[in-house]
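Heads up, one of the protein chains got dropped from this complex, but the rest are sitting where they should.
Entry: chain A
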Amino acid sequence: MDSDEEAYILLLLSDGNLPTGAFVASAGLESFVTHGFMSPSGGPPGKKHDKLEFTTEFIRDSLASYARTALPFVSDAHTLVQDVLASATTPPSEAPTANALRDLQALDDLYEVMTLNHVARRASKTQGVALLSLYSKGFTRPAVVQGTKDAHESDKDVQMGSLVDKLKLAVRREETFGHLPICWGILTAALGLSLGRSQFLHLFLYARGVLSAAVRMNIIGPYGAQQLLLHAVRPLVTQEAKRCGSLRTGLKECSESSDISSERFDNAVLTYNGPANTWPLGEILAGRHDLQHSRVFNS
């Protein structure tokens, strides 16, 4: 895919009107505000804060934790799907799809057991499943448009369609969850976006979603949100993409039953570089979302 094509896909995916379910998620911001964390009285003494500062700090802490937790899953899912597409053949062979499906479900399971917050789980599943529907309803080629002449391209379309349909079915049967980072990796790989672009856009959309929620809650105005998007979110997204872009879930390396010998102990402790939550405060407050007396968002 050349850079013009990639830019076009980026334009499509960053459209705020895409039905991705993000508009009902505040990623814990609403609960954060309700619990008094945006009031100056609770902050460190001698420090004056305005709403733009508070919002920036929330995005910074929340994005850092989300990137560290979710980006390894985006990366692994993206790579898996890319590999399936690279091996697409005519007629489509069943084995790569079946293997990819199994591995994607394993990633989905791991994300579920690492997301120890029912509110975040719920939001992640809603948005993830919406992305799968977006692919099959919104991004597949309609009958009116002539198919590509490139045989490999059309093999890929068929392979991808079958993979996404099977995943959607698995979600409907409650065999898997359909978590957002995994589905994002699948969608962007299917559209041919490079991993780096996919990671960056995922973090950007996360931050923009928080800003949209802040505007809707009337914490900041729409102009302020744009200012932050250009001047604060950009360095933050760049930093987190750089910091977490090379992290992986490590799922393949760690089998469940293997015993941990002394050697493994050494390695496991000193080199654990997998997904991790970096903001326990945000986790607690987000988990209290449903306890709010009145609320606008779903998370």
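In this text, a contact is a pair of C-beta atoms (placed from the backbone, for glycine too) under 8 Å apart; a residue touches a chain by one contact, two chains touch by 3 or more; residues count from 1.
Keep in mind that, in the parts below, contacts and distances are computed from a predicted model.
When the unshown chain is looked up in UniProt, the name that turns up among "Urease accessory protein UreD", "Related to GPI transamidase component GPI16", "Trafficking protein particle complex subunit" or "ABC transporter domain-containing protein" is "Urease accessory protein UreD".
The chain that is not drawn here is touched, among residues A:K51, A:R248 or A:R288, by A:R288.
Residue A:T34 is the one among A:T20, A:T34, A:Q127 or A:S212 that touches the chain not shown.
What chain A contributes to its contact with the hidden chain is residues 31, 34-37, 39, 41-44, 56-57, 60-61, 64, 68, 109-110, 113-114, 116-118, 121, 231-232, 234-236, 238-239, 256-257, 260, 262-263, 265-266, 268-270, 272, 274-281, 283-288, 290-293.
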